[in-house]
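Some notes on the structure that comes next.
Note that one protein chain is taken out, while the other chains of the complex remain in position.
Entry: subunit A
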Amino acid sequence: MTDHYNKLVKLVARAFYDDDISLKEDNNINNNTNNNNNQPKPGKRRRNDNRGIAVVILDALTRRRRWVSEQDLAFDLKLNRKQLRRTLNFLEEEKIIAREAVEKKRNTFSYYCCLDYEQIYDVVRYRVHGMKRKLKDGLENKKTVQEYICLDCGRRFNSLDAARLLSLEDGEFHCEHCYGKVEIGDGDGDGDNARGQRREKLKEMLQKMEVQLKPLMNQLVRVKDLPVPEFFTLEAWEARSRARAAHGDNAGDSTLHYGGDVQIVVDFSGTETEGKGEGDKSEIEDIALKGKYIKAYYAALLKQYELAEAAKKQQELPNSHVATYDHSNSTHAQARAADGDNNAVDLTMHNSGDFQVVVDFNGSKGVGDKSGTEDIALKDEYIKAYYAALLKQWELAEAAKKQEELSNSHTATYDHSCSTYDRQVGMKSKSEEDAEEDDGGIEWEEAPIGGNGNGSNRAMEWNVQAEEAHEGDDDDDSVDWEEG
């Protein structure tokens, strides 16, 4: 149920909020299809590019369920808090999220935000309706004000001036200044040509919109008869989750309290270790359990890679280095290449059921596009070896750990001498598929995996995504293999 709504949110984010929101705010003021004012003003330059931030935030919110402290959110997303707040303000105005402030101490407030599914559903339908109506009206010339032009002096009028232009002598329109003859003119110049072009443009836009919004529309239909996830105020929700926790009954529940983060940082670069355990006090089993996840994750990573490899071999695409991934196996994890230290693998585990792995291959920042098949093959070898090594490494570390018997911290340290590879390898996989997908079959899997803590079932999301350090954000649904 919630999953369908979450999918809707993700589609909406990508359809409407994937560009720079601060620019959007400006455009909202003077948005007019007739004048084509939609382009950002060229003279205006932005210091920060906020493109895509709303998408990231909304996605994060769909993973977290219910109320999230904005501070935690900023921390998890590694976003500047001001930037986050600005985007959240905008989303609140758009009625996508609900927010609440809680006074923790005197004059210090904590802000919480939450997706308001019921409202989102209405807002989106209204928005789509508005877009369609606007385009259709433009197409049928319904709401337009006719323009007139004086043939003698070139003054322009519109139909609101009609009463003044009307001459009682001959019943025709005459210029109120020079009494010259007045003809129909067009806003952009004159003649039917410009108007025809505009019609064509509108028609094209309408068609494009229908195609591009189809997944969204399908999802709206799908969600239509589903019960809306109940909306709680922050207070009600907290009370509820407290009550549930007291009964020990939070199995598979979307209203799980979002407690502290447990973060494990595995540093392969050498001696530096970092570990943060905050929030939950947990037992050794907890760690062991998490260890299992990690193991499973690495195994899955390796398997996934091998599968993809096999698929690629069959397809035998000689010229393009694109292999498509299907993430239908139970683990779906995301690993993101981030700028950071050498080969740092950063495992972040959230109690909320998020599991994020950041694999950084950022040994050297060389980017080159020249690539031959041997190169790829070579790289594939590396990747394979890498994953195997990763798995083995982990197992070793696990064994070591068992001996050490870490009892009261969440920190696990692994040593890794990265001798097996010295080249930059990249792998990227994304679950997002083209918006044009026919059935709206955009897939975001969430696989239920044994939970932590109380050992109950909990939905955990695994996102795997490793990309080359230079990769920016692109909407490919494919895996790129490129020479680094």
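In the analysis below, a contact is a pair of C-beta atoms (placed from the backbone, for glycine too) under 8 Å apart; a residue touches a chain by one contact, two chains touch by 3 or more; residues count from 1.
Here, contacts and distances are computed from a predicted model.
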{"item": "Record-based protein name (UniProt) of the chain missing from this complex, from \"Methyltransferase small domain-containing protein\", \"TBC1 domain family member 9 isoform X1\", \"DNA-directed RNA polymerase subunit\" or \"RING-type E3 ubiquitin transferase\"", "value": "\"DNA-directed RNA polymerase subunit\""}
{"item": "Option touching the unshown chain, where A:S69, A:Q119, A:Q146 or A:N218 are the choices", "value": "A:Q146"}
{"item": "Touching the absent chain when the full complex is considered, from A:W67, A:Y112, A:F173 or A:Y305", "value": "A:F173"}
{"item": "Selected from A:I184, A:A236, A:A310 or A:A385 as touching the chain missing from the view", "value": "A:I184"}
{"item": "On subunit A, residues whose C-beta touches the chain left out of the figure", "value": "140-146, 148, 159-160, 162-163, 166, 171-173, 184"}
